[in-house]
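Working notes, structure below.
Of the protein chains in this complex, one is absent; all others appear in place.
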Amino acid sequence: MSIKVRYFASLKDQLGHAEAELAVNGPLSAREIWQQLNPSVSLPEGVLTAINLEYAQLDTLVNAGDELAFFPPVTGG
Amino acid sequence: MSIKVRYFASLKDQLGHAEAELAVNGPLSAREIWQQLNPSVSLPEGVLTAINLEYAQLDTLVNAGDELAFFPPVTGG
Amino acid sequence: MQIVISEERIDPWQTLSQYPAPAGYGATAIFIGTMRDFNQGDDVTAMFLEHYPGMTEKQLLNIVTAASQQWTFEDCLLIHRVGEVKPQDTLVIVAVWSKHRGDAFDASRFIMETLKHQAPFWKRETLVSGEIRWVERNSNGYSQ
Partner (left out) sequence: MQIVISEERIDPWQTLSQYPAPAGYGATAIFIGTMRDFNQGDDVTAMFLEHYPGMTEKQLLNIVTAASQQWTFEDCLLIHRVGEVKPQDTLVIVAVWSKHRGDAFDASRFIMETLKHQAPFWKRETLVSGEIRWVERNSNGYSQ
């Protein structure tokens, strides 16, 4: 079972990739998932996160099968 | 020397005419001019007045050669 | 800046598409007022928009000038219909072009509200019953 992780905009450029998969045995927080996937990159200040296309907190638990996204502040409009 | 007086909208309909001239010897207030021109019609509540195309008060003095207007609350837009 | 009193029907999209947009704008806020076929519980079949020629132009210019002293914008187009109008006709267009959206939003709304309470226009409605009546007062668009 795994969680699909997506990165957008400057975060994607910084990490050098747009997507990752993390195999999990149980729920993990968004913050923990970042740390496991990017152990050498501290979570950027102001980063936003979404679970299954809705905004979430970094402490929200993510389950296997969920889509988790990390992105910088939005700048549309 | 005279003052030109104009009425608009429902006020014009009520009085039955759109314009009047009042011969004057000196300045009169807008209120006095109404009373001289329409002695049997009391000044309607909420009536607005303009002198030379700018809003004025009923107590503002009007001089010979000025254009004075009376009209109900505006309803454009 | 352009202020127009129009006795002709106004096509808002054609008018706006033909208006030369100013340089350097990033935000456009537009308000369009359209005649409805219903007012105060009655079906309205036609309307006459009376105005005070000369004072109207002067007051509209005063209003746009006051807006330009309070907010920063690149250009403003203000068109108001007069004469005989029918339901679905455009009555008024206010368009403000600015660098920043806050200015365009604020200025267009200020112009519209101030026009509603200061510009010498008066609406006379013809109801489906044949009755003709003057609209007595405009509402406040901020508190709705």
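In this document, chain identifiers A, B and C correspond to the written order of the chains, with residue numbering beginning at 1 in each.
We take it that a contact is a pair of C-beta atoms (placed from the backbone, for glycine too) under 8 Å apart; a residue touches a chain by one contact, two chains touch by 3 or more.
A quick note: this is a predicted structure, and the numbers were derived from the prediction, not measured.
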{"item": "Displayed chains contacted by the hidden chain, counting the whole assembly", "value": "A, C"}
{"item": "Identified contact with the non-displayed chain, of C:Ala29, C:Ile63 or C:Leu77", "value": "C:Ala29"}
{"item": "Residue among C:Leu49, C:Val64, C:Val85 or C:Ala104 touching the omitted chain", "value": "C:Ala104"}
{"item": "For subunit A, the residues touching the chain missing from this view", "value": "6, 8-10, 13, 50, 53-55, 69, 71-77"}
{"item": "Subunit C, residues in touch with the chain not shown (by the definition above)", "value": "13-14, 16-17, 24-36, 38, 99-105, 109, 112, 139-144"}
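As a working rule, only the chains that are shown with their structure count from here on.
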{"item": "Chains linked by the largest number of contacting C-beta pairs", "value": "B-C"}
{"item": "Distance between chain centroids, defined by C-alpha means - subunit A, subunit C (Å)", "value": "49"}
{"item": "Chain centre separation (subunit B, subunit C; CA means) in Å", "value": "26"}
{"item": "Length of the line joining the C-alpha centres of subunit A and subunit B, rounded to whole Å", "value": "72"}
